[in-house]
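Of the protein chains in this complex, one is absent; all others appear in place.
Now for chain A:
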């Protein structure tokens, strides 16, 4: 027995060699030697000392049955036998303490893991003026507790899907049984379980597994706010939590969701509807204004009032480039400024953005690179993009595509570009549901949150008819 104990210990030491933080604590009891193996920076050392090591040292172990030691001596909530070497290593690497006994063949592990996590803070990407400030953090347990706190419902199901053959990341699929369509739950489970991956680092892996078509648009949503996640579940959607990321995946995700914010549901209905209309306008400005400006400015002067035509002509008189090049230069400058503002530390970044925008815009006009009106159009389109941060990337690219179409064909090109854009987003699906839903779909979907926010009493109703039946 001693021989087997030594052999096992050596095997573990060999496997976990060159890991300075693995601790092998030898306890000499009256029954013989016991080794507690744990990694001290991911486990609760106080718990290990007080409720594992001390009882083993103080209590008479000789002649005791292992069940007695497991159930009556060790004072830790979850204490179980280990059945395989793989399981043993996984427990050590997860922060649990593993006990090897020189006088017994059984190996026991005790749940003592304790990771360092960020406190629950207000999410920076979804800040609200009037709503709750809590946001998810990188701990799945904390995140689940935030959901359970809001959803004390027996229908709430949390399915644990282990993904990542090497890091065994925890992925939890949450949904309300009876609300979420069975087909949707089965679909997501099947997509995630059938894929093999060695390491799962963030939620983007899950997002990409669920995307059905290559597109610049994200057809899978994410949120950092538990209230949003819960609202989605009550509508019948599925929420997926993953280890080490505060971003929770929501599916299916629809295009129109990108235009709503948390404040829509916490502020005055009429005021928020107005602001939502402003965001819709912002979307159209960001997407279409550069293309429309170019088409009118280079092909269809007759559609512009005469006084403005003269002004446009005068402001552009000193610009040596074609209007399309001028717009593209200014759009590129703006993207450079934005990138610089984001990558730099925040105090410098914001100052750079303001100074850069002012100086660059003015200098570009002075240097004859752009006209005042082009700078205004590009600035307006770029600022409008900030109203819809979730669509920033796709809209920047589609705005450029429409711009090129407009440069080639004028207004017909502009219409073609816009039609291609609409065709593209109409062709996308999210977990089998149309991405543009409820636009262009039949009335079988119930959705009260289209352009204007509906009544809050019914806004969280299930949006899938078939969900109610399952």
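By our rule, a contact is a pair of C-beta atoms (placed from the backbone, for glycine too) under 8 Å apart; a residue touches a chain by one contact, two chains touch by 3 or more; residues count from 1.
Methods note: contacts and distances are computed from a predicted model.
**Q** Looking at UniProt, which of "NADH-quinone oxidoreductase subunit F", "Na(+)/H(+) antiporter subunit C", "Xanthine dehydrogenase family protein subunit M" or "Ger(X)C family germination protein" names the chain we cannot see?
**A** The UniProt record for the chain left out of view names it "Ger(X)C family germination protein".
**Q** Which listed residue (A:29, A:323 or A:430) would be found touching the missing chain in the intact complex?
**A** Final answer for the missing-chain contact: A:323.
**Q** So which of A:128, A:407 or A:463 would be touching the chain we can't see?
**A** Among A:128, A:407 or A:463, only A:407 touches the chain that is not shown.
**Q** Could you tell me which of A:84, A:194, A:346 or A:423 touches the chain that is not displayed?
**A** Checking the options A:84, A:194, A:346 or A:423, the one contacting the hidden chain is A:423.
**Q** Per the definition of touch given earlier, which of A:201, A:309 or A:401 contacts the omitted chain?
**A** In the complete complex, the chain left out is touched by residue A:309.
**Q** By the contact criterion defined above, which parts of chain A meet the unshown chain? Give residue numbers in ascending order.
**A** So the residues of chain A touching the missing chain come out as 297-302, 306-307, 309-310, 312-319, 322-323, 407-410, 412-413, 415-416, 419-420, 423, 427.
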